[in-house]
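Only a part of the assembly is drawn; its chains keep their places, and the rest are absent.
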Amino acid sequence: MTVRFAVLGAGRIGQVHADAIASVPGALLVAVTDAMPAAAQAVADKHGCEIRDMAQIEAASDIDAVVICTPTDTHADLIERFVKAGKAVFCEKPVDLSVARVQDCLKVVNRVDGKLMVGFQRRFDPDFRALKAAIDDGKIGDVEMVTLTSRDPAAPPIGYIERSGGIFRDMTIHDFDVARWLLSEEPVSVMAAASVLTDPAIGKVGDFDSANVILTTASGKQATINNTRRATYGYDQRIEVHGSEGSVTAENHRQARIELANADGYTRPPLLDFFMSRYAAAYAAEIAAFVAALADGSPIPTTGEDGLRALALAEAAVRSVAERRAVAVSEILE
Amino acid sequence: MTVRFAVLGAGRIGQVHADAIASVPGALLVAVTDAMPAAAQAVADKHGCEIRDMAQIEAASDIDAVVICTPTDTHADLIERFVKAGKAVFCEKPVDLSVARVQDCLKVVNRVDGKLMVGFQRRFDPDFRALKAAIDDGKIGDVEMVTLTSRDPAAPPIGYIERSGGIFRDMTIHDFDVARWLLSEEPVSVMAAASVLTDPAIGKVGDFDSANVILTTASGKQATINNTRRATYGYDQRIEVHGSEGSVTAENHRQARIELANADGYTRPPLLDFFMSRYAAAYAAEIAAFVAALADGSPIPTTGEDGLRALALAEAAVRSVAERRAVAVSEILE
């Protein structure tokens, strides 16, 4: 069985997903759409697919699934529209910046028994999967503490930050999802601290650039997240999981596997400095997992519920910073 | 000038300090005392020093300094007694488990213009000093976030834990001191989470075995501390300091610098599993620094004030866990 795709939105992340579809056996890119004709044309030229508009894709009998790569504020509407049209939907995170809007959207998805996958590509990174496999194989015993270090090389433009929902909803949300995945138990409490240390302009639009979060589960497991918008040495993405019988870590990706030694010491290159190169394999594996789930009817690996729960943790972190206290997740999601 | 020492208390840590004194040029071990004659005798035999009682040491004209290695609940009384007797005092941490008692003790020290050094040996570890030197040399720009990982191989006996003041006052206190040292700015706020994950017996005596702490300074710098009483791979002591221009880390000490490669992968030995072997060089450097300060009248490097401030952070952490909120250090130390 081949899953026939349309990509909605041909910007940077849309191109990533179009490339991913082209590389996955069993997936076929049929159409692309974008408000900017040139963007759509570029994808069509590269992959030999058609350009169609939203309504055509909605009505198309030769399209099984859509990948939503449009601006965030359109995600929930498009999800609803396309699940109603009977398409399987892959939506880039987040579903929406509002917990209530996400909840409403998921109700629609459930009502029509729609298929929805939310794009948390880190779960599909080969190294992180190897780490998870080690945990699942019992190599570290019971998980006790998860430590996530997640640092961007540089902040996005202020214009982006203004509309991003803030560092917790935009950046930490990936870490919240990874923490949930690795803890294998829902966090019930969130403590967070956040500051503006790298650029006062970020503070002027009401956001933070440096943050630490502690998540706690009902049984007392803890996860910490360390974020900054500026790491001079590249895109820093580390995981450490400590358990009753050992620990397992996932290391960063360097620009090359070489080391120079001289009178100044031993120097290895900086890290890959872009999330797309860092997670290139993860983006392809993510689409492959979506295709596999559609092909055999197995459960979608990262669901709308996952999107909702990560967003709720972000919401709790925002509140924790503002109110200087531990916030129960149940205050956000009854 | 030679500094002539008596060691008060000939238990495990007293022996460490006696060895350190013997290895430091300019330091001379004159006497030892202990409630257990055999313990004192062992130190006397090893180092060729005399056995005296407390009163003799107090009155001795051939002793310039004492090292207090007796049980914690005697520290403050002995500090007061020996500074009044005109001796320079080196006291193992903590001065006391009560903030108020420490404050009273420091008043006595100040009144008699006494010399008091509190034993935070980590500041004297050669690797940590190299890390601090890199920061002071401007290698990472402005310090933004400090990440401390501090895990014991195994919990001490329950009897010890019961009298220890709890994980924050007993174990984390070293990390609080290191955080203050590396932030170069006082933390003003403490958030902490703590659980019992390794041994229910620890919970039964009212303590925790797993904890995460976030410290924040007035300018927004943050430090995190990750503690557990059980790390199967040894004594895990890592520091990472992230700054505006880079990061610097200090690595663990393995049991040997070898690596085995076979079909199971590449394996290096576990870490040193005892704080005394891990910090052997630090203990010697600490006494050397005390001797150097006495010899040339320069400031004592780790003072009673340092002991007080680390204890106040521990107190704040205890309160944060209990009250599930960020606790201002000013609530503890007006």
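Letters A and B mark the chains in the order given here, with residues in each chain numbered from 1 onward.
By definition in this document, a residue touches a chain if its C-beta (ideal position, glycine included) is under 8 Å from a C-beta of that chain, and two chains touch if they have at least 3 such contacts.
Predicted model only: the values in this text are computed from it and were never measured.
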item: Full complex stoichiometry in copies [only 2 chains shown in place]; value: 4
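By our rule, only the chains that are shown with their structure count from here on.
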item: Inter-chain centre distance, subunit A versus subunit B - centres from mean C-alpha coordinates, in Å; value: 41
item: Subunit B residues within the subunit A interface of the complex; value: 142, 144-145, 147, 149, 151, 189, 191, 193, 195-198, 210, 212, 214, 216, 219-222, 224, 226, 228, 230-233, 242, 244-247, 324-326
